[in-house]
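For this view, one protein chain was removed and the others were kept in their places.
Entry: chain A
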Amino acid sequence: MTKALDSKKLGLFIACGIALCVLPFVVGGALGNSWVRIVDFALLYVMLALGLNIVVGFAGLLDLGFIAFYAVGAYTYALLSSPHFGIHWPFYVTIPLGALFAAFFGVLLGTPVLRLKGDYLAIVTLGFGEIVRIFMNNLNAPINITNGPQGINLIDPIHVAGVDLGTPISLFGLNLPPVYLYYYLFLALTVLVVIMASRLQHSRIGRAWVALREDQVAASAMGINIRNIKLLAFALGALSGGVAGGLFSAFQGFVSPESFSLLESIMILAMIVLGGMGNIAGVILGAVVLTIAPEILRDVIGPLQMKTMGRMLIDPENARMLLFGIAMVVMMLVRPEGMLPSKRRKAEFKDAKDAAAQKG
């Protein structure tokens, strides 16, 4: 990893970097700013998926309530930088604070469920996610904290070094609308999360997580502190979720409980599983594909029906989700290990297959 950065890899690295830097201009120029917005969301989902990947992919703890941490981050930012309470703290206070809160919630969830495994863990985390959402939905009376189902409006955009990311700016004759500015901010933070995740994966902690995933008893016998290592996974996963939440809040300017439904948790899990669990590149691919694909379907299905059938046979929104559901099933049947599985996972799948073949 350290020495192998030869010239070929370096070249690829620089090419990717340049491509990512000019991406909003290419996408915005070709398809319009609404697509840059979708790319921004893809980056948010990459952060979320990488966060959940720490819990599910690395440590093997199935978490179906991950969106709760996203919500905690988003609401922390929203409450501390909006007219709702009249507090307008800067983002470099609120986003880290949101991330810390999210990590705290991660430990809060992690502590009672230390003894649970598999499906039991999944259902408890799911319940936790629902509880957080129900509270956000109802904490508008008798004291109005979250403003209930209406959500919080007019959230401050992020100001970086005196530049308001919520209004377009001109730089060297280039006009940069907010979606472009947020793109670069999100990109920077995504890169940070990617670095964090990959450093963790190859560290002592990462190996401890793998050991935990493979066999908890053996890991414990090898001197790994199961409790701490589990809580660390929950906390670090939640941390990335919290950061993404704060960014979402600022970017959107509006949060409501509706954005944090169980379906969102499931989507993020689907990103990981479809992309290739435990493999950072796979997870990124999964997050990007699952964010972009439904949007492409949205743009394609309507016109396609008009052209081939001459009328709208199926409502595009309906058709889009239908295709999405079917694609999820087909993908899992064809390639249950995901698009880009990690080497270790691939080996595990092969072992399982061989064992099944021997059995049958």
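One rule holds for everything that comes next: a residue touches a chain if its C-beta (ideal position, glycine included) is under 8 Å from a C-beta of that chain, and two chains touch if they have at least 3 such contacts; residues count from 1.
By definition in this document, contacts and distances are computed from a predicted model.
**Student:** Which one, "Aspartyl/glutamyl-tRNA(Asn/Gln) amidotransferase subunit B", "Sarcosine oxidase subunit alpha", "Branched-chain amino acid ABC transporter permease" or "RNA polymerase sigma factor", is the UniProt name for the chain you do not see?
**Tutor:** "Branched-chain amino acid ABC transporter permease"
**Student:** For the chain left off this view, which of A:16, A:31, A:93 or A:134 is in contact with it?
**Tutor:** Answering carefully, the residue with contact to the hidden chain is A:134.
**Student:** Among A:32, A:112 or A:168, which one is in touch with the chain left out?
**Tutor:** Checking each option in A:32, A:112 or A:168, the one touching the absent chain turns out to be A:112.
**Student:** Spell out, residue by residue, where the missing chain touches chain A.
**Tutor:** That gives, for chain A, the contact residues 62, 112-113, 115-124, 126-128, 130-131, 134-135, 137-138, 141-142, 262, 266, 269-270, 273-274, 277, 314-315, 318-319, 321-322, 324-329, 332-333, 336-337, 348-349, 352, 356, 359.
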